[in-house]
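Accompanying notes for the structure given below.
A single protein chain has been omitted; all remaining protein chains appear in their positions.
Let's look at subunit A:
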Amino acid sequence: MSELTISLPPFSPFAQNHPAADNFLQNILLDGLWYWNLLAPTEGWVNAKYWQTLGYGSHELPTAPEAWRAPLHPDDLAEAQQAAEACLRAPDQPFNQLLRATHRNGATVWLHCRGIVLRNEAGTAAWLLGALFDVSHEKQAQAQAEELAEHYRQILSNQSVYIVKTDTEGNYTFANEYFYERYGYAEDIINTSSLLSIVEEDRAKCIEVVLQCFAQPEVRHQVILRKLASDNTVKSNHWELKGLLDEDGRLVEILCVGYDVTLLVENLQKQQHLLDVTSQQNMRLQNFAYIISHNIRSHSANLTSLVQLLAEAKSKAQKSMFLQMLTTSTEQLADTIVNLNDIVTIHSNVNKPKTVRALRTEIDKTLEVLSVLIRQHRIAVEVDVPPTLEVTVVPAYLDSILLNLISNAVKYRSPNRPAFIRLRARSEPGSVVLTVQDNGRGIDLVKNQAKLFGMYKTFHDNEDARGVGLFITKNQVEAMLGTISVESQVEVGTTFTIHFNENA
């Protein structure tokens, strides 16, 4: 080894005269020094620091002439040779290689070698002088960073999370793979408006949240938006928007992280619908309970009082009067119970099977039933209902509804003018609309709107009126998930409009 050392040209200008400077260069600045004969590649020399870097103590430095080669990875060495030969051909080219070496404990040490190629004047010898730097820490950190990045990439790509960035105008600047995949978008969406793919009704909501981001960029702002995918399906997403600031604190981008809530939203809507139906039913039931209690109570109160009066009655005449009243009262109670039973039946048959009926045929049947009255009062009847128009109904309810509305129109005709009844029907998306119009006495809706469809409400001094007809009609229409409304003017006429639900 000493022989070899002597034959080498001095590679440090300080080696002779400035040992401290030489020490600084060889042992402090560098993690190893390498001298390599490019014309005889097995020939080379390394300094003591090289061995120390690879875990050898100063007393156990390998001494064999070719020992320096052993720790270096043969592939890396071969590559280094190629790089050095390239440097030989083009002397200006810097030598800059990474070599793996095996530490004494078996670990890999990454050595970064920066070098120059030296040649003698005759061109017969060519040496690489390489300065070695241990970059294992950097390599390790890099590997760790890559591992971490891969870890997060895996997590993100396996999560159903959308990550989108937009500029301050709302144009896409970034979107993750999942977003592209789920929406069927291609990368040409970058720099196009993100707002336009949101369904129109939700755009105002989106803009509002973006404005919140401008006002408070550091806070996450949440919003649910519906967005159109390329296959024209609409998906609901829950988004968290946050402003991204530049070094001067100016908002430059908006980060949007979202996930799909389509199913959730659909279920929520279903639940809300069920809740609406249930609360409506509940309200109707409660109202109905009050009606029952009111009607039964009014008779039972009479009975109680009459029994009391009968017991206290002094004369025979009085007794027989109270007895007569008692009889009437029990009869009324029986009637009331029959009426209530009609209504209970409607409520308990909410799920009665519906069938398809030709509306025109049913109207004609009802008019036939009422034909005697209609002729007797010379009422002009106009029916403008297409014979093909069908409604999906509980047949008994349709009969009852038609009979009640048409017979009401007959009953409350005006004596002051020739009476008419007009029946019209048309099909609308999701429903069939029937109107029953008359030019009869009319009802003052300003006073009576709230009571019109109530029970035991009568509006004309008519002895026949039971005050249950419209109440039952409304209940039957609603039991079939339809609606009924009324327009009326005193001494002009009344029009009832029924929407039969054709969706359910």
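Annotations
To be clear about the criterion, contacts are C-beta pairs under 8 Å (C-beta built on N, C-alpha and C of every residue); 3 or more make two chains touch, one makes a residue touch a chain; residues count from 1.
Please note the rule applied: contacts and distances are computed from a predicted model.
Per its UniProt record, the hidden chain corresponds to "Response regulator" from the list "Raffinose/stachyose/melibiose transport system permease protein", "Response regulator", "FAD-dependent oxidoreductase" or "Septum site-determining protein MinD". Per the touch definition above, the residue from A:His294, A:Lys365 or A:Arg417 contacting the chain not shown is A:His294.
The omitted chain makes contact with just one of the residues A:Gln159, A:Gln216 or A:Thr304: A:Thr304. Touching the chain that is not shown, out of A:Asn120, A:Gln216, A:Thr328 or A:Ser371: A:Thr328 (per the contact rule at the top).
For subunit A, the residues touching the absent chain in the complete assembly are 290, 293-295, 297-298, 300-302, 304-306, 308-309, 325, 328-329, 332, 447, 451, 456-461, 465, 467.
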